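All protein chains but one are shown in place.
Chain nomenclature is as follows: A and B, assigned in order of appearance, with residue numbering initiated at 1 for each chain independently.
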Amino acid sequence: MKHTSTVGKSNKTVLVLLILGLSTIAFPLYMTIVIAFKQPSEMTNSISGILSLPKTWSLDNFREAMEVTNFWHSLRNSLLISVLTVGLSIILHSLMGYALGRNKAHSKFYSFVYLFIVSGMFVPFAILMMPLAKQTAELGLANWAGVIILYVVFYMPMNIMLYSGYLVNIPMALEEAAKVDGASTWTTYWKIIFPIMSPMHATVAVITALAVWNDVMTPLIIMAGSGENTLPLAQLNFQSQFGTNYNLAFASYLLSLIPILIFYLICQKQILNGVTNGAVK
Amino acid sequence: MKNDRQRTFLFITIPILALFVCFNTIPLIRGVVYSFTNFKGFGKYDWVGLRNYIDLFSDARVGKSYLFTIKLAIVTTIVVNVISLVLALGLNSKIRAKGFFRGAYFLPNILGSLVVGYIFNYFFTYILPAVADMMGIRSLSTSILSSPSKAWIGVMIVCAWQAIAMNTIIYISGLQTVPEDVYEAGGLDGATGWKQFRHLTFPLIIPFFSINMVLCVKNFLMVFDQIMALTKGGPAQSTESISYLIYNNGMSGGQFGFQSANAVVFFIVIVIISVAQMKFSSSKEEQL
Partner (left out) sequence: MNGKRLKCLGMALCCMAATVPLQGCGASSDKIEIEIVQYKPEAANYFKTVEDEFNATHDTIHLTISSPNDAMTILKTRFIREDYPDIIGIGGDINYSYFVDAQILADVSDYKGLQDINQGYLDIAEALELVPVDGTYIVPYVANAAGILYNRDMFAEHNWAIPETWDELIQLCESIQAEGILPFYFGFKDTWTCLAPWNAMAVELSPSDTTKQVNRGETTFVQEYRELSEKYLGLLPYGPDDPFAYGYNDACTAFARGEAAMYPIGSYATPQILSVNPDLNIDSFVMPASDNKEDRTLNSGIDLGFCVMAECENKEAAYEVLDFLLEYENMQKYIDAQNAVPCKNGDFKLASMLDGMLTFINEGNMTDYQDHYYPSEMSVDALLQTFLLQKDVDSFLTTFDTNWQRYNRDIIRLVQEYEQAH
């Protein structure tokens, strides 16, 4: 952890570059916030008009957006689906990633299963929509539980890739040491491998949660007609071909951004912990 | 001992594989069946044999969408991977306010596509032309989204802007697997900067590099949200991506059977590209 003077200098350059890059994010964010506070009658096509601050900083848009989307109820559904999907993904996908990652190099069967599942990632969703709508209904899964199962399947290919990629850098020696102590593969996994992969768990959690949080299509076709909404589904109410209330929509999107941002900030600490844990090597 | 290990692996693999087959493979097969019909998405339908597949190869619109999508995917993948690798290295170095930066750079990914679409439409329609006018750049003084030859650049920028966050996270988590002592050893050999990256860091994060490449190629070949938010396939059908056609004509329109055939062919194309990619990068991994 020693720094040489050259590192210090280059870090300043890095900092400056990062701040410059930040403007590409700050500007859209500024626009989002300003529009979320404005009234429809403040919308114009002139640049100065759109960049100006709202006349009043009233929270009315947010209040109305919460009412229109039935915010707390939709939030609960979204949270439930996201949390369960992430939990199941971490448990099931890491196991599968472990089984495949440890074997695919020397076993034809496992390498086939790996490629088979990973290629599932490339199935265009549109072709699955109709059959899935039918199948989930037949199985009595046209509800949030069905949505979760589908998510666990949809994100399996990507997460398995991530987990087995991570395993490449985890030495076999760790497992062998445990084996010598008489531990079974199953316990070795939970006691040693699973905790070591925690940076990857955090990464998977972030990526999966984000994809689930913003997804419209799956709940739209699976939960259609059940009367239940997730946040993105409820947010569809703001837009239609003939009229979109951008002000309410932006307020609502800002609101739904907060939980996932907090989640990310928690997880990204975990992503970093990998090194300080010192478990690798 | 060895048996226990193999049994455990099978015990893990079989149920999860079954779940996957049940909700991915079986619906896919059902979808493939539709590709041999003139199904509209509801009501009765007839078997049409290979008609949809024959049509597919003579449909100029489908051909054009392949060209557009592949061009977009290649350029965006390169742009995204270069920027996010640099960004990951930056965010992983010892700088101040690291948490803040990581949070900020993550934001583009969570803004809903309605918001992203509106803001970038505004940017390309009003702000960019005005700025270009001031600076005297003629070619940018009209909206790039209204020009059939330039609109794809707008789509590319938005795709990259949104995707960089995710790829950066994957690179950052990859960088965590690089043990500190590698750098220390490298430092003794006098490896710094580019040399250190090229010979020490990069080889160790190759698995993550190949994951990112595969994910990028897949995501951008299947680009849909950004098209819907930004151009809806226009102007003059110059930005119709394959997924856009499949969804728009198959689901919203009455071409479900035909677009299922399109989806099947498209699926095979991506699998071939990605498997080739993975094979290529795993051979690289072994080399190192």
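One rule holds in what follows: a residue touches a chain if its C-beta (ideal position, glycine included) is under 8 Å from a C-beta of that chain, and two chains touch if they have at least 3 such contacts.
Given the structure is predicted, the values throughout are model-derived calculations rather than measurements.
When you scan A:K12, A:K55 or A:K191 for touch with the missing chain, the hit is A:K191. When the full complex is taken into account, the listed residue touching the unshown chain is A:A133, out of A:L15, A:I33 or A:A133. Within chain B, the residues in touch with the undisplayed chain are 38, 40-44, 55, 121, 125, 129, 142-143, 145-148, 231-237, 240, 248-255.
Even with one chain removed from view, chain A keeps its contact list with that chain: residues 40-41, 43-45, 80, 83-84, 87-88, 91, 129-130, 133-134, 137, 142-144, 190-191, 194-195, 220-221, 224-228, 236-237, 239-246.
Just so we're on the same page, only the chains that are shown with their structure count from here on.
Within the complex formed with chain B, the residues of chain A that make contact are 1, 3, 6-7, 10-11, 14-15, 17-18, 21-22, 24-26, 28-29, 31-32, 35, 45-47, 50, 92, 95-96, 98-100, 102-103, 110, 113, 115, 117-124, 126-132, 134-135, 149-150, 152-154, 156, 158, 161-162, 165-166, 168-169, 179, 184-186, 189, 199-200, 202-203, 206-207, 210, 213-214, 232, 235, 238-239, 244, 246, 249-250, 253, 256-257, 260-261, 264-265, 268-269, 271-272, 274-275, 280-281. Listing the residues of chain B that touch chain A in their complex gives 1, 4-5, 8-9, 12-13, 16-17, 19-20, 23-28, 30-32, 34, 41, 87, 90-91, 93-96, 99, 101-116, 118-120, 122-123, 126-127, 130, 161, 166, 169-170, 172-174, 176-177, 179-181, 192-193, 204, 207-208, 210-211, 214-215, 218, 222, 242-243, 246-247, 250-251, 256, 259-260, 263-264, 266-267, 270-271, 274-275, 278, 285.
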